[in-house]
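Only a single protein chain was left out; the remaining protein chains are all shown in position.
Presenting chain A:
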Amino acid sequence: MVYAVFAPLIFAIIIPFLSRLKHKIHTGWLILPVPLLIFVYFLQFVGSDFKTSIATVDWIPSLNISIDFYLDGLSLLFALLISGIGALVVLYSIYYLDKEEQIGHFYTYLFIFMSSMLGVVLSDNVFVLYTFWEFTSLSSFLLIGYWHYRERSRYGALKSMLITVFGGFSLLGGLILLTIETGTTSIRGMVEQADVIVNSPYFLLILVFLLLGAFTKSAQFPFHIWLPDAMEAPTPVSAYLHSATMVKAGIYLMARFSPIFSEVPIFFILLSLFGLITLAWASYMAVRQTDLKGILAFSTISQLGMIMAMLGFGTSYAVFAAVFHILNHATFKGSLFMIAGIVDHETGSRDIRKLGGLMTFMPMSATLALFGTFSMAGVPLPFLNGFYSKEMFFESSLGLGGYSGSFVEGLVTAIPIIAVVGSIFTFIYSMYLFFGTFRGKYKENELPKEPHEAPFMMLVPPMILVIGVIVIGLFPNFFNQALITHSADAVYGADVTKDIKFWHGWNSRAFQMSLIVVGVGLLLYLTKKKWDSIYNYFPGRLNLNRVYDWIVEKIESASNKITTFYMTGSLRLYITLIVGTIILITAGTILFTNGSDFEISDVSSISAAEVIISIIMAVAAIGASIAKNRIAAILILGVVGYGLSLLFVLYSAPDLALTQLIVETVTVVLFLLCFYHLPNLTKDTSSIVYKGSNIVVSIAYGLLMMVIGMTAYNSRFAETISTYFTDNAYKLGGGDNVVNVILVDFRGIDTLFEIAVLFGAALAVFGLIKLRQDKGAK
């Protein structure tokens, strides 16, 4: 099983090399066996005596992350879809994609996707699942952007990535919470502890996190907006990722976790509500589309909504129907996408307004499309699988209950109505899709190409899918026993055996609903021209895409505004803000912890000389900052320095005083030397407020330092280590001057690296001057 999952990934690495041979043989032929073999491999598990199996590889045991592939009925259904449709799509793409294109890239992305998607549906470990989950988003991003020289492809790719990765990160949050609450990283382990999760204080957060992940991936309202734009991808990709497999990952996730949540009313409410809104809204919107793939995209969204809603209903019947519909949808929608691709390929257009009357040119495609669309519409015929699951959907929407509360009761009443309304529109766009394309008047002048039937091999993949539609329709119970029952068992958590019947009698409510759908749908379809101006009013200019565009645009412009607001380039402002922050937070801490201990009783007496020198220094410091010309400023600053050395003298530190004197003298002299090159001081024109705030900040900073300094002086918690130095300077260090011994011996390493600093400074200055001279010489 591990090999089956990773085989496509390994091939994805080899494909770039295989694609070098593409002029001899289309790369697609070389790699077609891979999905085919995987399909065959998974097929051997199918049967009424199905047993789960497991394969484990250690990955990061320290974090409880191991690759546990667990194959139950649900995984098996998905694995078969992924590999089976994968094989068909590869075959189809051989005719769809030109060898001249970068088909190596295409197949690499496609195979990365295939591995990831298999990984998603087989992983029992949540973090492995998450890893594969993100990789499906990424490969989808790359595939949508396959023709990246097109503006729309880039737009669609980024949009899908942002929305699905947003959901992915949210999912990650939910999964982490689940592991914290249950102490396990295994989904089965979590399901066993469902009560722990449901009673957790974070329950709602977990649910919201997971739902965001599932809704974004499975294009549920209002996150569905990325899917129509994803149609920029080559059609095989749309058929594969954006209808049959990847978009069902969210469904899979909900199905996988539903045993945990199924008893909780909020789960029922959210899932059914969003599912039904998605169903109704997307099928309503699909009727308005003019692009074949656009119709199919909205149709996919609405079908996903329907499955999501059924999972929300949570009854064994609904779960069974949901699982069944996953299979059915994959067959008819996959074939329809392929037909849309064929129409596009052979006529050069996908615009349904330009198409029409293609039946005579493309009879095979038309026949296949007929089965596909009618199955999608749920036309009651015994050889269309779509009808069975649609009717089961109606059946399951009835008589939900067991929850109290007026909102829930209202919802329960509304569910069948929304279901019928959504299905009516599904019927309309299905008819429109088929008749608009293949019947009606042939518009010769509007098509860029002379239409003709596709090569036979290109028709094979949709044909296989349509055969699937019919066979499932004819022998539903065969598939039921071999596959669907096991899947539904896995979701529902108990035995779900249902007999699928075509005929339930005239009195069956579901059948009556089907008849309403067909009747009203037909009527509305025929009169479509009369009422379709309704779209100008509703949704009219309302458009969720605009919300997305607005957000993305705003993120950039607002970021720019915010950043330029405080990153002004003004050093003074920066320093003011830095100092201001330090003052606020440090002062806050002192007040909060009662940390100041301002006490002057312990301070040694102050002599008159010290007072005088301090006053001189303070006056000079203020003077330097308001001086009008540079010479004055520097000289006054010199006064501060010399004052400091006098203080050192008073504190009996002659060596420090001497050093300070030399430094001060050299600095002043250096400054005077540089004078010649410096511009005059410009007059300070900043506002009073600005100056005032600077003064406040400066004084506050001084005060803060004083308070901390005095407190630090008063709170001596331990003896200083300095006595060791005075005791041992001569004895161990061999020097009379303690400071010197500290500098060159006790802490000699400090001195060594201070010298290194000077060394660096000297070279930097030398470099600056030298480079400048060289420039001057030129």
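One rule holds in what follows: a residue touches a chain if its C-beta (ideal position, glycine included) is under 8 Å from a C-beta of that chain, and two chains touch if they have at least 3 such contacts; residues count from 1.
Please note the rule applied: contacts and distances are computed from a predicted model.
Peer 1: Identify the UniProt protein name of the omitted chain, choosing among "Multicomponent Na+:H+ antiporter subunit D", "Heme exporter protein B", "Recombination protein RecR" or "NADH dehydrogenase subunit L".
Peer 2: This omitted chain is identified in its UniProt record as "Multicomponent Na+:H+ antiporter subunit D".
Peer 1: Among A:Val40, A:Leu63, A:Val547 or A:Leu650, choose the residue that contacts the chain missing from this document, as touch is defined above.
Peer 2: Touching the chain that is not displayed is residue A:Leu63.
Peer 1: Please identify which residue in A:Glu409, A:Asp532, A:Glu556 or A:Asp655 touches the non-displayed chain.
Peer 2: A:Glu556
Peer 1: For the chain left off this view, which of A:His23, A:Lys441, A:Arg716 or A:Lys731 is in contact with it?
Peer 2: Reading the full complex, the residue touching the unseen chain is A:Arg716.
Peer 1: Taking the entire complex into account, which one of A:Ile590, A:Ala627, A:Leu656 or A:Val738 touches the absent chain?
Peer 2: For the chain that is not drawn, the touching residue is A:Ile590.
Peer 1: List every residue of chain A that touches the chain not included in the displayed model.
Peer 2: Those residues of chain A that touch the unshown chain are 58-63, 127, 130-131, 134, 138, 145, 148-149, 154, 157-158, 161-162, 165-166, 169-170, 172-173, 176-177, 179-180, 202, 205, 555-556, 558-564, 566-567, 569, 571, 574-575, 577-578, 581-582, 585-586, 589-590, 592-597, 705, 708-709, 711-713, 715-722, 724-725, 745-750, 753-754, 756-757, 759-761, 763-764, 767-768, 770-772, 774-775.
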